[in-house]
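Structure, as structure tokens:
With one protein chain withheld, the remaining protein chains of the complex are depicted in position.
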């Protein structure tokens, strides 16, 4: 369920409305009066919500969640009991799901400020002993906890929450985010912008509205010029105590555990999960939808394309156990020397 | 021809003036009264403009463009018909060309703002339904199209053009750029700064004035904290529909085609060209003056040092066809295991 503080949903949309909008023919058994509460990802099913199914292995969700509504790839039609009242078939299911989200969220977040509003909204809740440096902009409904420091030219978007005693340094811009206490965010970081999400169509890219948030827990530090995208259908989460160095990219839906250390210029693609107390070296790149365990160590400059179990120590592109990577370096060195002697 | 909206050129400069400024002895045949309209790169010859020639293969341009003016490396003097009226010889042709640009463009762009001016210039043209959030700065002569959203603390430089319905988010700074319609630029991106251009001299670096622009066509998205340098003698261009993720570096004179996808932290060095619909994985680096074809796919973390033909799928440092890169990984893995058994 998207956070109504950040995203405005069209209410009262029925399955019939959606059919007409998507120009899909409803089967006779379809219950066109079904209300669509929201959209959700198939990995996080929710009552009353619309999701889409493109692969056979996800079809079981249809039976397990009769209270949901599904857009299902027409190619899977024969696999389903015919005449379900909550299933709509589509020939281009990803595109139609994207268009459904656009239909439910017609007004993107961006119009949240307005010409002529004061720099610090009178509708913001400002705690005790808050420092509001020159040039700070605070949107409507934002909540700034006691003892917070906001450096010059910081931008706090509407309804953003900043916990007690956090330090937000000069030039940082934050939107669609809930920030904990004792958090430090360094100069010119960018938090909460829309993630890199679109569907490829024959007519071009179709943007997927990004209706998740950024959640940053207590005592997290974020480096200068880091970029943390808000979630797509879920949230982007950084758990307590974790430290991010400068110029780090965190894609949408990423979840980073407690007490992790990410060195400068790391890039983590969308929906990847990192367990507690893991350490990621500088300039490491991690692909999307990967699961990294707890207490994992990854050498700097590595490239991670697959899941990594708890406690592993890895290195290389693509990364392998670190001793193996070291051995490969040694072997290559020997081969090169042998070649020299010939 | 540089855009007079952004760069002020000294008018009426003759070849004689230039000889005196550069302290070069004119040959008797040189037409010192020739007017120098502007400077251009030898790849893009233009009537009335000054360029320089350092290698034999470019000498043909001298004959093909008698209406141009040339600084030619003295070492090539014997290769040319003696006594051309539009050719000036130099012992250090790159340095003298750089100094010529400095002579024609003595006032760099940066003084474009002034103390005491209002945040939003009264000389800017603001369309209908434009949102100007608190802290926005708009320079003289800028044009903001209908329905544009400017987030808090956005900086729009003098004479910059923003097309209809574009979204420029908090903290973005733009100068020397023409931005299309329905463009989205995310928080704290930096567009249009001078590129990384200098000539090495015995006395140190000599800065090459960067007098090109950034052109961003319709429907392009630019991620947070991306940096897009303006062109040197030409323009930096990003064509319609292309999507840039966060923290991407685009060097001066780069041209990116339509419908491309660049994942986070990609870096593209100066003057490189990328064809339509190509996809560049995260953290890829591409060298300068490289030509990447259309529909090319490059795996994340790759390093590209050479041209890549249309439709290629590449990976590795330096990058090779992707199946070859995968095979190399397999072979290295086997070699390491063999070593283990010994």
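Which chain is which? They are A and B, in the order written, and residues in each are numbered from 1.
Here is the rule we go by: contacts are C-beta pairs under 8 Å (C-beta built on N, C-alpha and C of every residue); 3 or more make two chains touch, one makes a residue touch a chain.
Every value quoted in this text rests on a predicted model; they were computed, and no experiment measured them.
Asker: From the list B:132, B:194 or B:298, pick the residue that touches the absent chain.
Answerer: B:194
Asker: From the listed residues B:93, B:137 or B:244, report the one that touches the chain absent from this view.
Answerer: Considering the complete complex, B:137 is the one touching the chain left out.
Asker: So which of A:121, A:153, A:272 or A:312 would be touching the chain we can't see?
Answerer: Selected residue, touching the omitted chain: A:153.
Asker: Taking the entire complex into account, which one of A:247, A:268, A:296 or A:314 touches the absent chain?
Answerer: Residue touching the chain left out of view: A:247.
Asker: Just checking the interface: what residues of chain B touch the absent partner chain?
Answerer: Answer for chain B: residues 108, 110-111, 113-115, 117-119, 135, 137, 153, 155, 157, 171, 173, 175, 188-194, 196, 198, 204-205, 207, 225-227, 229, 247, 249, 251, 265, 267, 269, 283, 285, 287, 303, 317-318, 320, 324, 327-328, 331-332 touch the chain left out.
Asker: Counting contacts across the full complex, list the positions on chain A that touch the omitted chain.
Answerer: Looking at chain A, the ones touching the missing chain are residues 130-135, 149, 151-153, 167, 169-171, 184, 186-188, 219, 223-225, 241, 243, 245-247, 259, 263-265, 282-283, 300-301, 317, 329, 332-333, 335-336, 339-340.
In this text, only the chains that are shown with their structure count from here on.
Asker: Provide the C-alpha centroid distance between chain A and chain B, rounded to the nearest whole angstrom.
Answerer: A distance of 32 Å separates the two centres.
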